[in-house]
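Of the protein chains in this complex, all but one are displayed in their positions.
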Amino acid sequence: MQHKGIHKKDAYWLGFIALLTMLPMVPAVTANSFHMHVVILILLFASMSQAWNIIGGYCGQVSFGHSVFFGIGAYGAGMAVVTYGGMPWPGILIGVVLAAVVAVVISYPCFKLSGHYFAIATFAIVEIFHRTFLVWDWVGGALGLDYPLVKEGLTNLMWYDTKTGYYYCALVLFLLIFGTVRWLEGHRFGYYMRAVREGQETAESLGVNSTVVKLAAIALSAALTALCGAFFAQYNLRVDTPMVMSLDMSMKFVLITVLGGSGTLVGPLLGAAVLIPLQEYTRAFWGGMGGGVDLIIFGLLIILMVVKQPAGMIGIFYAVRKRILKRNIAAKGESADGAP
Amino acid sequence: METFVQVLIDGMLNGMVYALVAAGLCLIWGVMDVINFAHGEYLMVAMYVSYWLGFLLKVDPLLSVVAAGVFIFILGAVTYQLIIRYTIGRPGLVALLATFGLAVFLKNLCMNWFSPNFLILSDTWLGDKTLQLGNIIFPVPQLVAALLALVVIGLIYAMINTTRFGWAIQATALDRDAAELMGINTERIYLVIFGIGGACVGIAGGIMPSYLAVHPEVGSMFGLIAFVCVAMGGFGSIPGAFLAGLLVGSVEALAGFYIAPVFKYIAVFGLYLTVVFLRPKGIFGW
Partner (left out) sequence: MALLDVRDVTMKFGELVANDRVSFTVESGSIVGLIGPNGAGKTTLFNCVTGFLKPTGGAIIFDGADITGYTPYQIARLGAVRTFQVVRPLKEMTVFDNVLVGAFLKTSDNREAFARAAECIEICNLESLQEKPAGELSIGGKKRLELARALATRPKLLMLDEVMAGMTSTEVKVSVEVILRLREGGITLMIVEHVMEGIMPIADKMVVLDGGVKIAEDAPDRIINDESVIEAYLGAKYAQRFKARKEGGLIG
């Protein structure tokens, strides 16, 4: 029965991860630090979007507020290093816990809102946090936090010469978050999240406390998002509000997941693998031409994808596979007809 | 006390313009259940239309209002034909993300063509004129914009409630299939609604260069404030959006003056959250 044991899909994933682990050993990749940068960003944004996918995709609560949690994580790491001059680790831990707590506190009333009211409430929350952090001196205010030059390595979670260290950190983040979601998919909590998405009243009639499920999902999602935020700060060696806690950042979580395929394990990776190179290479290529060309293309692509393929790229994949299967069957049928 | 009244009046004048921007969004939301994320960018485009007419052809924004309204009407109709049409009947997120793409596209197109610089139109008819009533000072451009907003909102409200076309809109909003069976071309209603929604924000954007600088980011905040007004007023209620617009304008001005300028938007978004946590469907919602 297909509900038990290791799926064929899992075997593909393990193979893919093995390839990723060996990637820095390919000299052509490591030699060009820009390619390396793009790969790291793909892993990071795939992880962020997967964290969003827990609450937005699996549990069906479309939040536009995730940059708040991302920012809390980034500020946690940033303040530990810049404000308090220590290692980032305690800050990361505090950021992760705080993000989960904030998520539960602000989501509890928001989950009572429906549809557009919920979406706009999450916009409003991002704006409130964004503006508060901009004027809050303790967290660095409008100037932001610039990292000092310290010794590189895992203790300080910083590297200057090569990006290989960051690459493996991103890979660990990726494995942690994708692994968590893969585990959830096959266990009670994962089924409960999907049940709440598909029909809250039905889920309740089967003994599911939908409020608790949603709050647990957002807490987990926020904590993992904060972890990504901390990595982002360590990678950029800088934290400021527009960069980590803006509406544009919030939209990226949603867009990448929806483009790839919301509520699926592979969706966030597909979305990031397409959008991030597009964003980075167009920016590098057309960045000088009065600006905005990369985002013009980005905007058009979003419109096209959302309108033409709302199931995301995974939807295209399934549609193509279906067509091929059909063609094979049709081909077989013809030869059968042709036989005397 | 006088300062308080002055600040309040400034806020209310602004609030009426918010109400006009929100009315367009509200119409679209109420009839089609779509959030147009590019609404703020429509405003920005309208401001550019008015600015360039003023800069190149010396047309005053007061006259450009018509051109900007028509231009955004067409932009809205085109948006409907090319994008929104395909999102009707799909989950609300689809239209929102598609129009977010449109917003990114429009914002960066203007950035690319017109640079991110602030463009200011000088020597307009209304300019920096003021009107003094007792101790209260009315800035003329804002006053005219507010009156214009009042007139347009009134016309739209009257159209919806008194004309045959308005009844057809109401029928479509209530039950699209039933309206279709009654012989109403709902596809055309949607097209026109998107156009009218655009025209509202086009008119608002047309007059604004009289007193505001034009730049690619100018629409974003207006767009967000319009969402807040519409949701706070309640699902598709134009009087609700109007009231919410006034409230938002006042709160923004008072918080900006009495607390600190940076707190004005925090206060506005905080107000929204307070309202919907108490009344999850907005003030006039059911």
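Each chain gets a letter, A and B, in the order it is written, and its residues are counted from 1.
The definition used in the following text is that contacts are C-beta pairs under 8 Å (C-beta built on N, C-alpha and C of every residue); 3 or more make two chains touch, one makes a residue touch a chain.
None of these values were measured; they are calculated from a predicted model.
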{"item": "Chains in view touching the one left out", "value": "A"}
{"item": "Residue among A:68, A:126, A:208 or A:227 that touches the chain left out of view", "value": "A:208"}
{"item": "Contact partner of the left-out chain, one of A:55, A:139, A:177 or A:195", "value": "A:195"}
{"item": "Touching residues (missing chain, whole complex) on chain A", "value": "1-4, 186-188, 191-192, 194-195, 198-199, 201-210"}
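The rule we apply is simple: only the chains that are shown with their structure count from here on.
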{"item": "Gap in Å, rounded to a whole number, between the CA centres of chain B and chain A", "value": "33"}
{"item": "Chain A-facing residues of chain B, complex", "value": "29, 33, 35, 83, 86-87, 90-94, 96-98, 100-109, 111-113, 115-116, 224, 227-228, 231, 260, 262-263, 265-266, 269-270, 272-273, 276-277, 280-282"}
{"item": "Of chain A, residues touching chain B in the complex", "value": "62, 109, 112-117, 119-121, 123-125, 127-128, 131-132, 134-135, 247, 251, 254-255, 258, 289-293, 295-296, 298-303, 306-308, 310"}
